[in-house]
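One protein chain omitted, others in place.
And then subunit A:
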Amino acid sequence: MADTAIRFGFLALLAGLIAFFSVSAPGFLSPQSAVFIFQSVAITGILALGVTATLVVGGFDLSIGSVATSSMMAAAYAMVVLEQNALVAVLFCLAIGALVGLVNGIIIVYMRVPDLLATLGMMFLLVGLQRIPTEGRSIAAGMTMPDGSTAAGTFSPAFLALGRHRFDFFLPNLLPVSVVVLLVLALLIWFFLEYTRFGRMMYAVGSNERAAELAGAPVKAYKIWAYVISGIFASIGGILLAARLGRGDIASGNNLLLDAVAAALIGFAVLGAAKPNAFGTAIGALFVGVLLQGLTMMNAPYYTQDFVKGAVLVVALVFTFALSNRSRR
């Protein structure tokens, strides 16, 4: 009985929430609204899936928020200032994400800097770095460069489509690209972590690094890969952000980081996993999205939203740690 409560408690809570909002918020129960909830959590959800990979190997990545905003600036810079096309911009961003992840991994694994400190340092570094090329200005088509000239490039329509195009799905123009990307990445990382040898080994590294090492696993490589995955996912989040906003915004990305970490931690409680897992992370992100959009539709003021997010996180962590430990005893 207690076991069932732990396994399905969170999913039941989610179902209850959806039922509650459907009754009390007009317009909540519609396909458009459902798709929109996915869209609102797509970017933090993608970041959360990336950070899940680092949590799996027993690490942590505080730099994802700033990787995402740096990637957004890089995409804007590539197109507006360097006048490149959408493909180049996307590849440029992915390369930055992979490079940052690689550097994070090397610093943590070979320089033996604790993960929180290394990625904290990287976070500050990126917040500063993204401002250097434009001397602190946001990037938009037609902007004035520090030397007084006007940037000639524009956001290419193909790139903007990543943020604005919608696929037909039962209804015309229903599914935005970002939601499709979120779902595809969630499936990919879920399959990768649960069903491939590589993913299972990452869990092994996370649960007992020494045992994994003695068993002959290349622990260092697995850990570095986890940070590279996290960096790439964060840069994908940044690409989608740039495509939605249509410009490169100066931003620290701290809120993205916090929301993503919250989603990944809430994910521990889903299905009583009590460990980082991709399915849980996706449900966690969705849970936060349902709550926030429902509350906004009911005209709840903004400060209640942070309160609710925090409360959900605390409840989820209690689920994870107290309840699941008790049942194990």
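Here is the rule we go by: a contact is a pair of C-beta atoms (placed from the backbone, for glycine too) under 8 Å apart; a residue touches a chain by one contact, two chains touch by 3 or more; residues count from 1.
In this section, contacts and distances are computed from a predicted model.
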Record-based protein name (UniProt) of the chain missing from this complex, from "Sarcosine oxidase subunit beta", "Sugar ABC transporter substrate-binding protein", "3-oxoacyl-[acyl-carrier-protein] reductase" or "L-serine dehydratase": "Sugar ABC transporter substrate-binding protein"
Touching the absent chain when the full complex is considered, from A:69, A:119 or A:235: A:69
Residue of A:181, A:241, A:260 or A:313 touching the missing chain in the full complex: A:241
Subunit A, residues in touch with the chain not shown (by the definition above): 25-28, 30, 32-33, 36, 39-40, 43, 69, 72, 131, 135-138, 140-144, 150, 164, 176, 241, 244-247, 249-256, 292-294, 296-299, 301-302, 305
